[in-house]
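Contents: one structure, followed by commentary.
Yeah, one chain of the complex is gone here, protein chain that is, but the others are all in their spots.
Order of writing sets the chain letters: A, B and C. Residues in each chain are counted from 1.
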Amino acid sequence: MILVWLIAILIFAGAVAPLAARWNPRAPRWIALIATLLDLGLTLGIWAQGGDGSTRWIKQVDWPWLPAFGIHLHLAVDGLSLLLLMLTFFLGAIAVLASWTEIQSSIGFFHLNLLWVLAGIAGVFVALDLFVFYFAWELMLIPMYFLIAIWGHERRQYASVKFFLFTQLSGLLMLAAILALYFAHGQATGVYTFDYLQLLGTPLSRQAEFWIMLGFVAAFAVKLPVVPFHTWLPDAHSEASTAGSVILAGLLLKTGAYGFLRFVIPLFPNAAHEITPVALALATLGILYGAVMAFAQTDLKRLVAYTSVSHLGFVLLGIFAWNPLALQGAVMTMICHGFSTGALFVLAGALQERIHTRDLSQMGGLWNTAPRLSGAGLFFALASLGLPGLGDFVGEILVLLGVFRVSTGAAVAAAIGVLAATFYALRMVQRAFHGENVHHWRIPDLTPREGAAIALMMAVLLWLGLYPQPVFNTFRPAMDWLQQQVNTIVMR
Amino acid sequence: MLLAAILFTLGLIGLIARRNLVFVLMSLEIMLNAAGVAFIAAGARWGQPDGQIMFLFILAMAAAEVSVGLALVLQLYHRFKTLDDEAPSEMRG
Amino acid sequence: MHRVEIAALLPITITTLTALAVMIGIAIKRSHTQAFIGTVVGLAIAFASVILAGGVPRQVTPLLMIDHYASIFMGLIIVSAAGSALLAYRYFELRDTQPEEFYLLLLLATVGAEILACSAHFASFFLGLEILSISLYAMIGYLKERRHPLEAAIKYLILAAASSAFLLFGMALVYADSGTMEFARITRAETDTWYPLMTTLGTTLIFTGVAFKLALVPFHLWTPDVYEGAPAPVTAFIATVSKAAVFAVLLRYYNSSAGEHAFFVILSVIAVASILVGNLLALRQTNVKRILAYSSISHLGYVLIALLAGRDTGNQAVVFYLIAYSMTILAAFATVTALSGAGRDADEIDDYGGLFWRRPLIGSIFTIALLSLAGMPATAGFIGKFYLIAAGAATEQWLLIFVLIVGSAIGLFYYLRIIEAMFSAAQPVAPVLRPISVAEGAVLVTLAVIVLWVGIYPQPILAVLARR
Partner (left out) sequence: MLELLWLIPAIPFASALVLSVFGPRFSRRGVAVMGAGSIAAAAVIAMLVAVGFLRSGSSTYTQVLWKWIRVDGFEPEIGLHLDALSLVMVLVVTFVGFFIHLYSTEFMAEDEDYSRFFAYMNLFVGSMITLLLADNLLLLYLGWEGVGLCSYLLIGFWYRDPENGLAARKAFIVTRVGDTAMSIALLLLFTRLGTLNIQELMQRASQNWPVGSSVATLAAFLLLGGAVGKSAQLPLQVWLPDAMAGPTPTSALIHAATMVTAGVYLIARTHVLFQLAPAAQLAVAVVGAATLLLAGCSALVQYDLKRALAYSTISQIGYMFLALGVGAWTAAIFHFLTHAFFKALLFLCAGVVIEALGGEHDIFRMGGLRHRLPLTFWAFFLAGCSMSGLPLITAGYFSKDLIIWGALAAEHGHAALWWAGAAGAVLTALYTFRLIFVVFFGDIRTPVIRTPGLAMTIPLAVLGIGAVLAGYLKNPLISYLTSALPPTDTRQRGFMTEDMSRAALAFAFAIGVYFAYLLYRRSPELAERVVATTGGRKVRAWWFSDWGFDWLYDRAFVRPFVWIANINRGDFIDGFYSGIARAADSLYRDLSLTETGRVRWYAAAILAGTVVFAALALWL
């Protein structure tokens, strides 16, 4: 029940926001902030109760929706979903804070979209019915599209349409695959249902399993994104407003990774195991390619966007290493990437608000005038390059440790990817914050509001870097279960 | 049956080849009547009255068709001062 | 005739009577409002009678088969016709012609459509189609003072008549072979003569006639011109009533007789071509009515997939999709109509620049309609598309599904272009916008609610469809 509330609060608050805007133009901000914080509080409450790793499904709700198709409103959280929900609401609140002064036009409609996209993402993370999952998966695109298309930057139209087309096309492939699975299950067992738990272990021929899996993989690979399906990402990230970029990088990409973990691996273990070499190759390619691309960018947000390609490569790598170390590392990387990259986008947005450009060549020497902002930039650049002691490192080292057992080559290449991260991270710091302040910027430093958001994210990253065990404990049951699904395959 | 097919083809050629809208309407009439002939032939084959009934329907319908058609052609002549079927082709693409 | 049969025929009868009543009313006193109210009330009663009569399947003479599907289709046709009528009132009010006869034509066309929906025989097929078509010629050209409606009407007339000729000739050929004109009894009588070839040929010709009405590739070329030229409420009528009625007959005909491999292949080719060509043609089109015309080509292509998939799922998917599509496209044309000033229709994308910011309600509704056309969740179009893919997946039509997916992606592009314009900061070049009337507002909101409701909780409709 509380799961429905989580989403209902967001939808309701989103619907109220434009109405409240007529009463007071600033009201939507407060509404959005309160709604996200309320949800964050609720999820923290769930975590406090059941996040100790003792049970697999911490909360569940199962209502019939469209019985004609065997569709239920089946929502549930396990440790993995719970953590991603917390990330969602945390970054949601951050996004609201980051847009506090940036968004000055149609504030009500902006927050409607912001809250609804969060609702969609939350829906994706809790859905245990494939139809509901797909529903939420597609539903989050529309507000996201508006966030980019209305409040984005110069090339927002191009970027938003590209984003929409990529995700929609791949999403429909997944829909076809979902239906194929539905009928395959129905024909095999006589039970026509979209329920995830029932669809697990559907007997499929080798070919059918492969093709159905491919439909799912298409959707998740575009979202993740896997090179060469990544080209929507730099455009969308760089053209979106700050909140849009934060949500895209911090959350939307995670839905792709989540999809692999929740659906591809458990539903199609055999087929997924068969594509391991391809997946590992694409993952390492993504890590390296993303890093090289990031190095070459002159647009700050585009640079950060390509770092996401690189980091999400680690996630894919971890998922397809088929062992607990890498798997948990992948999840850790997902979570930490949400914070570190989200924060970088917040900073990029703060910069753009101040100097009205994202072009690195127009920056330089900003430390001089905005030391707190620059220091934060440095901090998150370091997180991005995998500095031990910060969260990203924990995830990456676990992935590397896990992958090393499976494929030395991939692990070594990925380790080189970590090295390559140094190139772009330092280049970014140099171009933006260090050097002489040649353009004579005089900009205000982080405001207390921004500073608080950033400091919180720093604290979280440090915590995750030095004492990540509570997080591991939370998603361990989910991962253990996943591992059981996998083990029989890997053993063979 | 063969006669019907030949008539139909003639009508079709007229439809595609003629520019004058009145001739186009006439061609349509020929095609419709060809279909009617075909119905009669088919009805004859089975010794049923259905074919001839259909022919009657077709006649009635063709009359209605032509009356509306001529009304429109009249209007067209009013507006465009021509009966060329190329004239009313402002909408395209 | 038994009473039950009379009851079953009630919708058609009531619509016809309404037409008569309106005609007499006009003869007595010319009053737009009176004709309008008469039409709407009559259609409302007709709709009620559909619900009342929608019981057991009943064959009324060999001509008409009033079964479950026919009832649903008639309900859909009546609702769509009523919607068009509601839109027409204000639209014609602004244009100083004599609008009363329009309702007469509309009702007649509706009668034709209803007959089509029930038809189980070539004769009723043909009669219904012609009643519908001839009324439509006049409706399209109703604004005879203007050039574009006239052009559209002439084009439609010539081509529709030609396609009718094809259809009739095809019917004659099939009849010649099988000796019956009832769908259910058409069989290949002999195999040793060349007559069976005539059935094949005839069926192809019938498809030509039907495909023309449904605007399927390659018989689609008229569509954009007619959609653009016709008055917006008439376009709405063509896009909904005419399409639904013809598809109803196609569904019945295909299911009862034509489900052969050759025709399966032909219809598959038509479906694929319609989806791709329709969507591609709309890609950079700047006229909203033409965009909707092209999109209708592809949407009918989508529906063909369900038809081809067959079985119960397929048939249900066809009906569901047509309902969803009709409601959606009606909402879209309602927006176009509601925004069209007296001078011209609001049909250029530029007319919609910044619409959302100036008219949030209409903007939202049009957005919902477009998203529904694009098949986004929480709209009727999504469930419809879901149903189509389900139907395809149930019979493993993977190629067709793939084409549908590609087509949807292309389609998304141009729907987004309109949405983009509505949400942009641009102002329209020449303001054609006018304040909307209460009736229009009510229609718009109702349609939007329906589209959303069907998108979120389609269970009632699914339940009706599943009933046998």
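Here is the rule we go by: a residue touches a chain if its C-beta (ideal position, glycine included) is under 8 Å from a C-beta of that chain, and two chains touch if they have at least 3 such contacts.
The model shown is predicted, which means the values in this text are computed figures rather than measured ones.
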| item | value |
| --- | --- |
| Partner chains on view for the chain not depicted | A, B, C |
| Candidate in contact with the missing chain, chosen from C:Ile266, C:Ala426 or C:Ala439 | C:Ile266 |
| Given C:Leu129, C:Leu143 or C:Leu159, the one touching the chain that is not displayed | C:Leu159 |
| Contacting the left-out chain in the complete assembly, out of A:Ala122, A:Val394 or A:Val460 | A:Val394 |
| Option from A:Ile34, A:Ile355, A:Ala415 or A:Ile489 whose C-beta touches the chain left out | A:Ala415 |
| Those residues of chain B which, in the complete complex, touch the missing chain | 12, 15-17, 19, 24, 85-86, 88-93 |
| Hidden partner interface residues of chain A, rising order | 162, 227-228, 230-231, 234, 292-293, 295-298, 323-325, 328-329, 365, 367-368, 371, 375, 382, 387-389, 394, 397-398, 400-401, 404-405, 411-412, 415-416, 418-419, 422-423, 426-427, 430, 433-437, 466-469, 472 |
| On chain C, residues whose C-beta touches the chain left out of the figure | 154-155, 158-159, 162-163, 166, 197, 200-201, 203-205, 207-208, 211-212, 218-219, 221-222, 224-225, 261-263, 265-266, 269-270, 277, 280-281, 283-284, 410 |
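The rule is simple: only the chains that are shown with their structure count from here on.
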| item | value |
| --- | --- |
| Mean-CA-position distance for chain C and chain A (Å) | 42 |
| Centre distance in Å when chain A and chain B are each reduced to the mean of their C-alpha atoms | 64 |
| Where chain B and chain C are represented by their mean Cα positions, the distance between them in whole Å | 25 |
| Chain A residues counted as touching two or more neighbouring chains | none |
| Junction residues of chain C - those touching two or more other chains | none |
| Chain B partner contacts - residues on chain C that touch it in the complex | 122-123, 126-127, 130, 134, 137-138, 141, 144, 147-148, 150-155, 157-158, 161-162, 164-165, 168-169, 171-173, 175-176, 179, 181, 224-225, 228-229, 285, 290 |
| Residue ranges of chain C touching chain A (in the complex, touch as defined) | 357, 360, 371, 374, 376-378, 382, 386, 389-390, 392-394, 398, 401-402, 404-406, 408-409, 412-413, 416-417, 419-420, 423, 457-459, 462-463, 466 |
| Chain C-facing residues of chain B, complex | 1, 4, 8, 11-12, 15, 21, 24-25, 28, 31-32, 34-36, 38-39, 41-43, 45-46, 48, 50-51, 53-54, 57-58, 61, 64-65, 68-69, 72-73, 75-76, 79-80, 85, 88-93 |
